[in-house]
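Omission of a single protein chain aside, the complex is shown with its protein chains in their original locations.
Naming follows writing order (A, B and C), and every chain is counted from residue 1.
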Amino acid sequence: MSDMSLNSRPASGLLGSALRSPSFMIGFLLTLLFVLAAVISFFWVPYDVTVLNIPNKLKAPSLEHWFGTDIFGRDIFSMIMVGARVSIAVALVAVGIGIVAGVPLGLLAAARHGSLLDEVIMRGNDLVFAFPALLIAIMITAVFGPGAINAIIAIGIFNIPVFARLARGAALSLWTRDYVLAARVAGKGQARISAEHILPNILNLLIVQGTIQFSLGILAEAGLAFVGLGTQPPLPSWGRMLAEHQTLYALAPQTVIFPGLAIVLTVLGLNLMGDGLRDIFDPRLRRAR
Amino acid sequence: MSLLEIEKLNLSIYGLPILRDVSLFLEAGKVLGIVGESGSGKSMTAMSVMQLLPGGSEWSGHIRLDGRSLNECSEKEMCRIRGNDIGMVFQEPMTALNPVQTIGDQVAETILIHTGTSRRDAMAIAREALNRVGLPEDRFPLDRYPHNLSGGQRQRVVIAMAIALKPRLLIADEPTTALDVTTQAQILTLLKRLVEEDDMGLVLITHDLAVVADMADEIAIMKDGEVVEQGKTVPLFRRMSHPYTKALFEASGHVPERKTHEIDAAKPPVVQVDDVIRDYALPRTSLFSAPGRFRAVDNVSLKIARGENVGLVGESGCGKSTLTRAILALDSIQGGEIRLNGDLFSSSGGGPNIKSRRQVQVVFQDPYSSFNPRHRVDRLITEPFHLLDNPPTGAERRERIVSALTDVGLRASDADKYIHEFSGGQRQRIAIARALIIEPSLIVLDEAVSALDVSIRAQILDLLADLSDRLAVSYLFISHDLSVVRAITDRVMVMKAGRIVEEGPTEDVFLNPQHAYTKELLAATPILDAALSAREAREHRNSER
Amino acid sequence: ADTEVTLGAQLEPPNLDPTGGAAAAIDEVTYSNVFEGLTRFTSDGSVVPGLAESWEISDDGKVYTFKLREGVKFHDGSDFTAEDVKFSLDRINAEESTNAQKALYADIESVEVVDPSTVKVTLSKPNGSILFNLAWGDAVIVAPETAATNATNPVGTGAFKFDDWVEGDHIDLVKNPDYWGEPAKLEKVTFKFISDPNAAFAAVMAGDVDSFMPFPAPENLAQFEADPRFNVVVGSTEGETILSTNNKQPPFDNPKVREALAHAIDRSAIIDGAMFGYGTPIGTHFAPHNPAYVDLTSQSDYDPEMAKKLLAEAGFADGFTTTLKLPPPSYARRGGEIIAAQLRDVGIETEISNLEWAQWLEQVFKGKDYGLTIVSHTEPMDIGIYARPDYYFQYDSPEFQKIMEDLNNTTDPAKRTELLQAAQKKIADDYVNGYLFQLANTGVVNAKLKGIWPNRPTQANDMTSVYWED
Partner (left out) sequence: MLPFLARRIGSLALSLIAASIVIFLVIEVVPGDPASFMLGLNAAPDTVAALRDSLGLDAPAFVRYWEWITGMFRGEFGTSYTYKVPVGNLIADRVWVSLPLTIYALTLSTLIAFPVGVLAAARRNSPTDVSIMGVTQLGIAVPNFWFAMLLQLVFAGILRWFSAGGFPGWDAGFWAGMKAMTLPAVALALPQASILARVMRSSLLDTLGEDFIRTARAKGLSRRQALWRHAIRNALIPVLTIIGLQFSFLLAGAIIIERIFYFPGMGSLIFQAITQRDLIVVKSAVMLLVFAVILVTFLVDVTYAIADPRLRRARS
């Protein structure tokens, strides 16, 4: 797997193979759908999600309320649109943290392969992995209080070793490439080589992993929100919608089915897209097809 | 009736034609050599016989083994034929064996699959097969794992697997390409012996004309999926009716024209290596003991004068690349010092002297991995500008790029292309351009032509000779291919186990080797002319008898 | 008939010593079942004799002489005597005491053993609530030998004995055959702890528990009601659910702002939205089922226009922003969202933060770092907290403190009622907090199970008279 992007070629032809990959296309469309929902929600939603209409609560789906209304009479469709925003933002920033902190660490460890620094970075990664993620998230929220920011930090911390490991592994195999040797012969330093030669060539790998971590981030946010540690009201969040209506499974199924589906489809979309991207970037598989 | 008959074999993979009208015949007890450049369809022909073609393949024509048509065989019947009637040996001994099974199990598996014998008997037969390929019981018990064996030993295991059931036909697809010359010679001798002992038919696929001239009774020459010429070895080479055969032949023995270089003794040598030691740290064996060391370069000293071409030969793993990396100051050294044009470049104490770095550039073996696939040629070849105090910009930069490209026989317009738009030979030219662009005094060429087809190799050698004449640049030319070294260098050094064991003017060393190892190396190197003459003499004797 | 019952409960007790912690869950398991006090509550909230058969009160109201029941034995077989009473009461007031309600018994000056079945309790000053206070779980009588281990192995005098505790899952009590009073009808009672409301619903539906009181999700009650297997019980609790306001934090130090707050809140929407209709609106900090209750809800009717006007008068025509810190129970979380929306309508923006109990205690209760919060005060008759200026509302009214002092010095019931009503009015007039509703005791009980207390005068699941109907 780690070899996939290492044979990558420039963008030409990727678009064509993207269009021919069904899993990428389905994934891309699903993802696009939710990104659009999030973007549109900034300008327009069918109903204001901060206005409660208690007499109108728990209405089944209808023409007025496509997905019905929730326990406070809010429009579930609108809440899902705004919730998309939250999910995407939380997951995006968390993945961002993972990339921004993890990739340089991984590149550094690879550049200093075998040194004490490398060992320290790798053992540090193992250490983070050794902590059960959800527990640490709970501890973090116990220290700093619940909220979107802390959820982001909690999820982000666990993304760091993921990206550090990935970057290190891929970078290590690139460091043995002749073109890296050639750059060293040209007198370039480790930082410069990492930036010019290593990073661009592991980008594909990072994009694929990023997509997958992104979907995991959405699931994690939902999980945290479900135990009450994620985004706080009044901002809607898919996980909290599920948590707040978990007792209404039988009475008002729309309140749990739609947010649940939103999570499932988004995660599915992202995973399919990641899979598709992997196939597209991986020349070995491409040849086989 | 021939042992193997291939008649009008056509193959396409996902609609892409790969083989066209390939027809080949082989008698029992004979060797058929198939030669041709990379991608000419040699392996695919072999795979068609095995019926192990990749997905999306469609083929037509006839393949008969001992008169039995494989066209009509079901997959199940093919399974019975493979390993039993046809054995196959592949090129890469390092990956051809299952790393988590013992060699005994892997050899015995062939027997267990095809015969109803007990495991014990199968192990006994496996033992015997391993003995036959020269892996005796006392040193190679059945419960060894592949990773304990060297490449040549692994290749023997693969051969043992293929011949365990004494198949009628053995196909060997480049069985020695990954091995060094001495091991290659042993494996080839082994194959020859097995053919004689078992009266087996052997299809030997290779791109090395010398090997095939030595081994094969009949030769088929392939190009672009077609057999362009086929016939008995000696007449085929003597006649060479097809122009491609002729080109191939000429290219493989090609010696570029070179002027002799005058050495200016007054100037300091381009590179002077004094008592260099390079140790690799081995992984720690325990937390507290100091890590072990492996001495890959052991007290090596050498000198290269301006304009001189020096060769460095030796078998795989003897430390050639390690020495190169030390000269390029890519790795720190543990002893000695390296001077470039008289200035200290690197020593065991300190890191490299950046100022001197521009004096030395390098060309690597693999033209495919030598370039960052994301950069255009202009950016690729100007990378060494980094070493200059005032890198040229604008028009001057462009000019330097164009002149470097034209120097290596490429066009100015190639500067804006990506590396994947070039062939292997062109890539190697670009690599040379990159090395030349800052006008270094020494270029290290580490197996720079080993990955190229013979005809392209000939072109690159010409280019190198030409450049060295025109620009007075020195080469350190590293290769395991003695004929290439002989063609291009003035002086040669022979390396063994981290030490230089012999050194002298190239022709002297080749004609009159002093060290036993050099002699062994030379004896093992197949040479086309010599092989042909030997075969001719043999055939002549046989026909007289 | 069946003689075993499994009760569902949302919170697991941290330990089983009611004298060593405030957790309601401790009393919910042990009160009256395992431990008994001198007096005790009945289902309707009145105080009746417990381990004390009777008592006499001196004329100055300072000396209580309790006549103890005879023939009472602790579960370990030892006799219950006046010494145990003295030990238990002295222990509450000892310096190193960790009794959560120590303040309730601060007036006890001394406890004397007159004879093995008589105890004389002397107060430093008259306290009309002392019999009531002694009925709390925090004043149960324990034996000196076992006091230290009651947390994990409670030994009391009640109709049930502690049997087994699988931490995190359940606690078993078994019938005490040697009970002094009428023996329990059940052989075994199991308390099963299910914190998740959805799991609670599933557990009831699956028949894993026979009763779940209070049931944490009022929205499911309608479904149980429709199911003939279950009875839905709606009773009263002592829980005044209020929008606690930080009276010292600007702008809430301005009575006008607090009044505006009171008018901005629509109680019926909250009861409907957060509690699915279960709950009685209150206008002051007092339980509506108490005879002394005065209905003051009209004083803080929902009137957003009025609220805006008052805000403008107070100088906040453009509104302001404050914090709303919510503890975990769903009345608080849901109520909080509704109140936030209602306050937004009058221009008050709230930043909601959902806190765990520990954080709530730290930030709100102890640190007084909050603007608004919602919490249910479930202690019975706890209007006295308004007399503590350092209490987290930070309400400091000498007038109110005077009323409370008078109340403590009064034993005459009519006079006490009068004072209690004055107190209720005073805090309503000062709009100390937003008074929302009295928490209802809503639960679901197997239709065949009889004798469960419908009301919750204190945190208790008195199982002594529960039985299965055939």
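Keep this in mind: a residue touches a chain if its C-beta (ideal position, glycine included) is under 8 Å from a C-beta of that chain, and two chains touch if they have at least 3 such contacts.
Computed from a prediction, not measured in an experiment: that's the story for all the values here.
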Inset, instruction - Would you mind listing the shown chains in contact with the chain that isn't displayed? - result: A, B, C
Legend entry - Residue in contact with the excluded chain [from B:3, B:44, B:70 or B:88]: B:88
Inset, instruction - Tell me which residue among A:19, A:32, A:60 or A:127 touches the hidden chain in the full complex. - result: A:127
Legend entry - Residue of A:38, A:202 or A:222 in touch with the missing chain, whole complex considered: A:222
Inset, instruction - Mind listing the chain A residues that contact the chain we can't see here? - result: 1, 123, 126-127, 129-135, 138-139, 142-143, 215, 219, 222-223, 226-227, 239, 242, 246, 249-250, 256, 260, 263-265, 267-268, 271-272, 275, 284
Inset, instruction - Spell out the interface residues on chain B facing the chain that's missing from view. - result: 50, 52, 75-76, 79-84, 87-88, 90, 92, 95-101, 109-110, 113-114, 145, 147-148, 158, 161-162, 283-287
Legend entry - Absent chain, residues of chain C that touch it: 12, 14-15, 17, 20-23, 95-104, 151-152, 166-170, 192-196, 198-199, 201-203, 205-208, 356-359, 361-363, 365-366, 377, 379, 382, 385
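The rule is simple: only the chains that are shown with their structure count from here on.
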Inset, instruction - Note down the smallest number of touching-chain steps it takes to go from chain B to chain C. - result: 2
Inset, instruction - Averaging the CA atoms per chain, pick out the one whose centre lands closest to the mean of every protein CA shown. - result: A
Legend entry - Distance between the centres, which are taken as Cα means, of chain B and chain A, whole angstrom: 46
Legend entry - chain A residues within the chain B interface of the complex: 7-10, 114, 177-179, 181-188, 196-197, 200-201, 288
Legend entry - In the complex with chain C, residue positions of chain A that touch it: 50-52, 54-55, 57, 71-73, 142, 145-147, 228, 232-234, 244, 246-251
Inset, instruction - Would you tell me which residues of chain C are touching chain A in their complex? - result: 196-198, 201, 217, 219-220, 222-223, 269, 272-273, 328, 333-334, 336-338, 340-342, 344, 352-356, 358-359
